[in-house]
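With one protein chain removed, the remaining protein chains of the complex are shown where they sit.
Labels run A and B following the written order; every chain starts at residue 1.
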Amino acid sequence: MFWAALAAPGIIWLILLFIVPFYVVLAIAAGQLNQLFGTPIAAWNPLDWSSANLVGVWHNIVGSGAFVGPIIIRTLYYTAAASVISLLIGYPAAYFVARFAGRRKALFLVLLIAPFWISYMMRMLAWIDLLQTNGYVNKVLTFLHLVSHPVNWLGGQSYTVILGLVYGYIPYLILVLYAGLDRIDGALLEAGRDLGLGRVRTFLRVTLPLSRQPILTGMLITVLPMLGDYFTNQLLSGTPGTAMIGNVIDGDLSTQAFEGQGAVLSMLLLLALVVPMIYYVVATNRSSREAV
Amino acid sequence: MTTTAATPVQPGAGTVGGQAARSPLLRLRRNPWGHPWFLEGFTWLYLLWSIVPIALAVLFSFNNGKSQSVWQGFSWRWYFSDPVNSVLHDPQLRLAVIQTLRLSTYTTLIAIPLGVAFALGINRWRGYTSSTFNFVMILSFVIPELIFGVAMFFLFTDLFKSVGLGTLAETLGLVTWNVSWPAIIVQARLVTIGRQYEEAAADLGATQPQIMRRVMMPLLAPAIFASAVLVFSSVIDDFVIVDLLNNSVSNTPMSVYIYSQQHGGNGGPALNALGTIMLVMSFVIAIAGYFGYRFMTRGERIGTQQALATIAGA
Partner (left out) sequence: MHPREGWQADGTPPRPGLSRRGFLRQSAAAGMLLGGAGSIGSLLAACGSGSSGGSGTPTSNGIPLPRPNHPVTWPLFKDNQTIKSGLLPEKGATLKIYNWVAYVNQKCLDDFGKKYNCKVELTTFNTMTEAVTKLASGQANFDVFMGVTVDVLGRLIEQKTIKPLNHSYIPNISQAWTDFTNPFYDQHWQYTVPYTIYTTGIAWRKDHVPENPYTMANPWAMPWQAKYKGKVAILDDYREAISLGLMKNGIYDLNTTEQTQITKAQQALQELVHLTNVHIDNNDYTEVPSGQIWIHHAWSGDMAAAAAYMPKGVPVDVVGYWFPPDGKGPVGNDTNTVLRTAQNPVLAHLFLNYLEDLPNVLTNISFNGYMQPINGITEQRLVGDGILPKSLVSTVVLPSYFRRGVSELQLPIATDQLWQQAWQSVSHGV
């Protein structure tokens, strides 16, 4: 069939480079450690699978002296805080540009989505420069007498990491929110106005329910990458006290003896996120069919 | 039955307009549908917070000195005049720029045909197989990059050992990560177009390949172009996959180089210069993409904002 032949390269590619790799991760996760060199050995045959790595990771999560459990909780906390803050900041801005920008909408839109094309590293670099003890943020704060002496922003503070996450991921959220809010039919809002609703009531009863889908989608594409973030913490803090689960996985991968544990953690993270991911796919499929 | 807005207006809000001369509260009570000054002010504040740090970082890449907070005069030294440490002369910095360009080009050249063919095939081929793989394709879009990167790492170090880590692995990983862009965008466009043109062409006696070449491709050209722009700029900024799959300075792109140098204590304006180059590259692509897209859709009624949003992937 012609169409099947067109889709075939993509399908083969997906199988080889998207589905098979997860089996490799499973094989490493269920594999063993070479006792002579301390290197990981993959267990390709399910009959050879060992639970050594899983037990090790489990021990690290809930055993005595476990350190991964608190890290998981901290990751959830940082991600929740960062996404809520992102929503609180991003929604009003997206709402304004989508509905009230009038003739200057193009200008606002360009400014709004410009950070989308500025690489994450550059954005973090900008803040590292500003947050130094003798950097501009401290200079401004001490000048305005808001603090008595310079704040050690980069000294391993959780609020620095959370704000870094907000700054880094908000452009993606804003874009999705903007697109969703833009799509709301103006006629519906006018109808609300005609029926006598003020601006706030219109917002609460018309706009907000209609923006539920963009909010959910936006939250998903913000929260999911944030859960795997390790570089924000590394650049803005560099201390174990603010480590996220991504740091543990990344660190595991750099140490031969722990590659298996890294594979296990990665699989566990995937399992935990499977439901939100599937929800996103179903929602995308549904909305694309509705758009016809 | 009018209501006053719950949020008070800030008199001096925003840098645009000076209509706040009259008492704002009075105004509000009379016209609940007047301009939302608070929201505008908030948006400007957000934009300032969003853009000013970058502007400063770009500014200090032109600093004539090592400091990133004390201005010592304008200079191109970190770009090309410094004979040792500039991007042009320091081999590690130069290799980073080249690698980013190389990866972006290779990935775009492979991912676009792959994704477009996939989109066409899946869209027309009904059945469980096709919808399953469409599902997998969208899944590849939403999966956290770290999990995917870990899978790629193990794939190339434990199964496809002949590939190992390096440019080939990075390209394969990046293509897989980005193939969902053309696949999803072209599919959306196909849905919008519908089958009418194809059927008309078939009625007029065209064969499948002819329909493909003379009807579908021109209609899909804007979507293909937009997704190419997206893939290219997405690869410029990509970090996690290349961080896990690089093993030598010759296959370390700019994003990873900035990270590892900053991590290793070697920060400095040269990194700012590298970041600015990345920024300029992305902007050039975005601008070219925007105008290209407008040109390609000149027959359709697509406004500025929609074009911008499409280029950004919304």
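Keep in mind that, in the parts below, a contact is a pair of C-beta atoms (placed from the backbone, for glycine too) under 8 Å apart; a residue touches a chain by one contact, two chains touch by 3 or more.
Here the structure is a predicted model, which is why all the values come from computation and not from measurement.
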Hidden partner sits against chain B at residues 84, 91-92, 95, 153, 156-157, 161, 163-166, 247-250, 252, 260-261, 263-266
Where chain A meets the left-out chain, the residues are 32-39, 41, 60, 65, 67, 71, 132-133, 152, 154-157, 230, 233-234, 238-241, 243, 247-259
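FYI, only the chains that are shown with their structure count from here on.
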Averaging C-alpha coordinates per chain, one finds the centres of chain A and chain B separated by a number of Å equal to 16
Listed in rising order, the residues of chain A that touch chain B in the complex are 1-11, 13-14, 17-22, 24-25, 27-28, 40, 42, 89-90, 92-93, 95-97, 100, 104-106, 108-123, 125-130, 132, 134-136, 139, 167, 170-171, 175-176, 178-179, 182, 193, 196-201, 220-221, 224-225, 227-231, 234-235, 246, 249-250, 253, 259, 262-263, 266, 269-270, 273, 277-278, 280-281, 284-285, 288-289, 291-292
In the complex, chain B touches chain A at residues 1-6, 16, 32-33, 35-36, 39-40, 42-43, 46-47, 50-51, 53-54, 56-57, 60, 68-69, 114-115, 117-118, 120-125, 129-130, 133-140, 142-148, 150-155, 158-159, 172-173, 175-176, 179, 183-184, 187-188, 191-192, 208, 233, 236-237, 239-240, 243-244, 254-255, 258-259, 262-263, 267, 271-272, 275-276, 278-279, 282-283, 285-286, 304-305, 308-309, 312-314
